[in-house]
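This report refers to the structure that appears directly beneath it.
One chain of protein is taken out of this complex; the other chains stay put.
By letter and in written order, the chains are A, B, C, D, E, F and G; residue numbering begins at 1 in each of them.
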Amino acid sequence: MTENDLQPAPAAAATARSKSGPRGRVIVFGSWCKGCRLCVDFCPKHVLALDENDHPYPANPEACNACRWCETHCPDLAIVVKPVQ
Amino acid sequence: MTENDLQPAPAAAATARSKSGPRGRVIVFGSWCKGCRLCVDFCPKHVLALDENDHPYPANPEACNACRWCETHCPDLAIVVKPVQ
Amino acid sequence: MPDKNASGNASKLTDTGRIEIRLAGEGGQGMILAGIILAEAAAIYDGKNAVQTQSYGPEARGGASKAEVVIGEGQLDYPEVLNADALVALSQEACDRYASNLKRGGLLIVDAEKVTRLPVSHAVKVPVADLALQATGKAITANVVALGVLVGLTGVVSRQAIEKAVLGRAPKGTEEINRAALKAGLDSAGAELHL
Amino acid sequence: MPDKNASGNASKLTDTGRIEIRLAGEGGQGMILAGIILAEAAAIYDGKNAVQTQSYGPEARGGASKAEVVIGEGQLDYPEVLNADALVALSQEACDRYASNLKRGGLLIVDAEKVTRLPVSHAVKVPVADLALQATGKAITANVVALGVLVGLTGVVSRQAIEKAVLGRAPKGTEEINRAALKAGLDSAGAELHL
Amino acid sequence: MSRLEQHSAYNYLRHTKKFPNVWCAGCGIGIVMGALIRAIDHLELDQNDVALVSGIGCTGRMPVYMDFNTMHTTHGRALAFATGLKLAQPRLKVIVIMGDGDALAIGGNHFLHAARRNMDLTAIVVNNAIYGMTGGQYSPTTPIDLRATTAPYGNVEPPIPVGELAIAAGAAFVARGTVYHAVELDRLIAQAIQKEGFSLVEAVSYCHTTLGRINKLGTAGDMMNTIKNNSVTLSAAEKMSEEDRQAKIVRGVLRDVERPGYLRLYDQVIERAIAQEASHAG
Amino acid sequence: MSRLEQHSAYNYLRHTKKFPNVWCAGCGIGIVMGALIRAIDHLELDQNDVALVSGIGCTGRMPVYMDFNTMHTTHGRALAFATGLKLAQPRLKVIVIMGDGDALAIGGNHFLHAARRNMDLTAIVVNNAIYGMTGGQYSPTTPIDLRATTAPYGNVEPPIPVGELAIAAGAAFVARGTVYHAVELDRLIAQAIQKEGFSLVEAVSYCHTTLGRINKLGTAGDMMNTIKNNSVTLSAAEKMSEEDRQAKIVRGVLRDVERPGYLRLYDQVIERAIAQEASHAG
Amino acid sequence: MTLKLMQGNEAVAMGALAAGCRFYAGYPITPSTEIAEVLSRQLPKLGGKFIQMEDEIASMAAIIGASIGGLKSMTATSGPGFSLMQENLGYAVMTETPCVVANVQRLGPSTGQPTSASQGDVMQARWGTHGDHPIIALSPTSVPQAFDLTVTAFNFSEKYRTPVILLLDEVIGHMRERFDMPDFENVQRVERLGVNVPPEWYKPYGDSVSDVPPMANFGDGYRYHVTGLFHDPMGYPTQRLDEIEAWIQRVNRKIERNLDEIILTEADGLEGAQTVVVAYGATVRSARHAVKLARQRRHKVGLLSLLTIWPFAEAEVARLAQNCRRIVVPEMNLGQLALEVERVAGRSKVRRVNLANGEMIHPQMILEAIEAH
Partner (left out) sequence: MTLKLMQGNEAVAMGALAAGCRFYAGYPITPSTEIAEVLSRQLPKLGGKFIQMEDEIASMAAIIGASIGGLKSMTATSGPGFSLMQENLGYAVMTETPCVVANVQRLGPSTGQPTSASQGDVMQARWGTHGDHPIIALSPTSVPQAFDLTVTAFNFSEKYRTPVILLLDEVIGHMRERFDMPDFENVQRVERLGVNVPPEWYKPYGDSVSDVPPMANFGDGYRYHVTGLFHDPMGYPTQRLDEIEAWIQRVNRKIERNLDEIILTEADGLEGAQTVVVAYGATVRSARHAVKLARQRRHKVGLLSLLTIWPFAEAEVARLAQNCRRIVVPEMNLGQLALEVERVAGRSKVRRVNLANGEMIHPQMILEAIEAH
């Protein structure tokens, strides 16, 4: 299991910090993820990108607004979004 | 096969002669008839009655207006009505 | 196919007191029910053993149909009639079709009005349907009349047993006419015996 | 269950010139197609006999899958691999799962980048996927590169045959990249041989 | 003018060994048979060009009496057999005769898909609201609360709306008639036979021997009267309240649309296949 | 507030030996699984009181991943198995998960009759418009002209209108959702589960591996976009012309009526039987 | 005890109730229909459920579903319906679900002759569904035995977690016979082995001492998986050869190691018999009659009546074959169980007596076979 969120992408973090509204922390279970890209392609905030193992990671974590699109649409139940206070 | 119409009932013949409109000659195939009474009970002109073998015969042949109800409703295709000129 | 009659009266050699009865008529004449009643008389009320079989099928709706009853003291092996001790036939077609393995010297009871061509020289002719009409006003009780004739002539089951069996099967409210029909049959059998 | 290896090199004793090859990879790497191409090269273009089998099933959609090709001169009896003369494995899982009945001294070809744990001491390691990318820009041609390596190293089918077979299966418009991929494989085999 | 007036319906019957028919006295199935014959006669079809396919049941016995290409198949599967026959011999008018259990219980799926494909068949369902042949078990069209040998306490399963179902599945032509309205039935059947695609005629004909006896609904004649009194034409029904209409047998053409039949659809497949073959060759 | 926010969907999964699941990367069946779990979680049902019954197909593999009473039956027959289970254990919420072929090709008859009886079941049909498991043969929901391995020249068979069919057959609740609208799907499923009688949720989820590949319709993501662009809500659809609407996937609750479920209907049978027994005894 | 003249089909229905059957799903078919009709009347009184399904496939499915829900379940049918049930019958075998299927045989093939007697489905009962599988099939010879063997069928099915087929012929199904029906409380019932471990420990298809794993009912708190795919001890699909083999072996073993209990026969005069008649179903009645006649003619004849048809009484017949000269196998078919008898008959000669036109075998036919040289 790869919790990619433990490696935040610093650049993205920087831009998003200025935003208001809800924010989410994205957790990906690498061993379940099949790398289908749905989460990456449809995230409305372009938070995610695929890593070299074809698993998504929050390349732009601060942009996440915890909308949960990725969580509710991951066919492998490999993403959980935790709201961040 | 019993062609009952060969035995016309004279009384009935008398009453009907005065009528105008189409008239029919009823032929019953006794060996097919199962004596269900449908033709007897539903003939609008009360032309038919059952004989001792439970086969219908035109007890009142002159009343027949060749409506063919009996022919089209006999489940055993045991009646034919021939129009009489 | 072996000739079914080849085993002759063999049945008697196997089952104790085995008696074979065939009841035949047209669909709707109630001969299958008569078979059941007869078997119940033997099995439930006379303390004997009994097996009843019948012809089923589309032909049971119209045409001839039959019931067979085998009665005996103990275990009954073969459940169908091998050589009928008695045949009751209420229609010509039934008589034609089912008289084949009536035992030599077996009892043939027919409805005198309906069966005119007989397969054997001696037969008991009873106007079953007429008796039914006379006794009960209902042609439908002919089967019970026939049972009365059969029991009266053969004593294959006791009179008490057949009466209980008939009444046990009679729909509520029809007990009296059924009793009357049975009596008519039994009586006419008595008359027959005295001929 | 008997040990499958028990018959040893028995296959050689039965079918003339029997050679057994196994191609394994992940679903989507096209190793089953590679098996078909190899068998076609032998059967259609080299005038030999060939039988190809493969693992089907849900697991063929993901996970490891394999194709087997048996080549020989005349009748081929047992259609599956008894003791592989050669195994090509393009993924670690495929190598783990399918190396079991590689013949003692048989040839193992692996993708150098993807297979790191080897079941035998000597194996030919070729960066198959990398070569495919370099030669054609398309990772999907790795299976053809692998065929090139196999044929280059073993001569199990002729170069002309494998080229015709590859081109015979290439979708319209992809002839060139497939030819390039095959060449890349053959060349790298040449290089291997000279190592 | 139909040929019937010159030479009778008996030309369409197989006389040898077959009559009287197997049905109970007064059973409406025979009336439907008469209507079917008159319809075919009216259309002046060549007997060699007509095939009758049936399933198992009292209704399923119908084809054997008629002098066409006739096939008495397995219970519920008549439409599937007929599909194969029609595709093999598109020239034949294939008429499929089924009981309600046959068509809608065990055969429901074939009914659905024949209608969906708009298979060029005419289905006649004799709806007697019961399994007649096996002696009166409830069927998917048995009305609520009526008793049957397997519903000794009254049926609680909602009956299927046969016509509506066929419409939802895609049938091109759907009609309902009754055995009391025998001449109307001729017409409906004739219309159905002429239709491209899947056509259905439901013929209501209560079974007096089982349904009637068990529920004390009287003789064949009594049940005829029930049908007579309980049915209305489509146009009359349209003027009734929803609730009143529910209680009625609505007669008439419930649907009649133009949709290409399966054979015409499949012609496209053949065309495309041949075109592709030609382009490969060329 | 649903329990999901305290402890995640993972409580409903069987972790041992089962993951990753068998489906292709990007297959929407997994999205439906997520929606089902969220619906059950939202309803706060006890896991012991839920049974999932499926047929055979890619979709049929769903129950094994979930920690309920689960049954993977034979192709097309899930509703019939579920009927027995529900009648034996009325307390269970029985949810039946089927593919389009499973539910409507081979299983069409059980679908029809479960709906007719208003059997207390919730059916979820994952409509991927193809036989996925067997590699891409056309199904009764494959759109016209799309190709499939057994329709190499394009499909000519009119697809079945799943919802309309269920309505005609008598289902109490009929809804349609898509995997693009996953959260909406949760809601529809939750509504369906709560309904007395037969409820159906059709979840549209095109199969990219077979239907997509054969017809060059792109990746899983591309097909998601197709669904997104081609679907409208019921209220939006009502404002469209018949023709425009035909081309759309109409989402929402297509029917929701109160009809007694089969279990309540059967209670009448039991009551009458016991009453009759008592009157005989008395 | 209630003294009755009872029909065979009715006795099956009564036997089912006595055995604890509380669910019936079926589709009517001659000559089995009375079983459904009696149960449609009786089950709701006992809190059980009766449902007439849309076809036989659904019926078979429904009884499996109900059994997994915890009710003892059955269906009844005849040839055409039995053919349709085959796929789901295999599912019951694969999932080890107890249930009873009565097939009141009629003359086939196809629609055949619905009201005629036949024993034409004997081999189908064994081999009708695809793939290798063990099966139990019982066949009564009388009305009282129809009751008893129905109870036994339920008991076997629960005890061994397997579908059991009750193979009647039309003669036994429709025949009425004197029967002193026992009170239901006095009927011995077997209940499925319940689970006595916590849910986390439960393996629905695990090894067990008896080779029959305990069975939890859905809803009892044991959430497990049931599938027609080969599965591991947890019930999860598997492609592992070792797990597939383990399943196959266990499922066959659970029957094979209990043959003594499962194979029910009645022996009559087998000791010293030179000719042995092996019969089953209604044909036993013909055979008994013939054997008595033969004995009167001083033939040394024994009669082995097979109440259990499958598994075949292989060992018993083989043993008899060693001591007799001839085995006569009368069947209302063209020779089906005779194939099995021949297989194990060794050097003793097998004489088949067959009739497949819908009539019972006349005792005379058997007598001739006994006497022929």
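In this section, contacts are C-beta pairs under 8 Å (C-beta built on N, C-alpha and C of every residue); 3 or more make two chains touch, one makes a residue touch a chain.
Bear in mind that the values here come from a model prediction, so they are computed numbers and not experimental data.
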Contacting the left-out chain in the complete assembly, out of G:E87, G:D148, G:E177 or G:D211 | G:E87
Looking at the whole complex, which of G:M14, G:V38 or G:L107 touches the chain that is not displayed?
-> G:L107
For the chain that got dropped from the picture, name the residues of subunit F it touches.
-> 56, 72, 74-76, 105-106, 108, 131, 133-135, 137-138, 140, 149-153
Residue numbers in subunit G that touch the chain omitted from display = 57, 79-80, 82-84, 86-87, 90-91, 93-95, 105, 107-113, 116, 118, 120-121, 123-124, 126-133, 227-230, 239, 241, 244-245, 248, 252, 333-334, 336, 339-340, 342-343, 356-359
Subunit E residues touching the chain left out here are 14, 16-18, 47-49, 51, 53, 56, 63-64, 67-74, 77, 80-89, 91-92, 109-110, 112-113, 266, 269-270, 272-274, 277
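In this section, only the chains that are shown with their structure count from here on.
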Least step count from subunit A to subunit E, where 1 means the two chains touch | 2
In contact with subunit B and with subunit D at once: which chains are those? Just list them.
-> none
Please work out which of A-F and E-G is bridged by more C-beta pairs in contact, and write that pair.
-> A-F
Subunit A to subunit G: how many Å between their CA centres?
-> 60
Using the average of all C-alpha atoms in each chain as its centre, how far is it in Å between subunit C and subunit G?
-> 35
Of all residues in subunit A, the ones touching two or more other chains | 34
Can you tell me which residues of subunit D touch two or more of the remaining chains?
-> 62
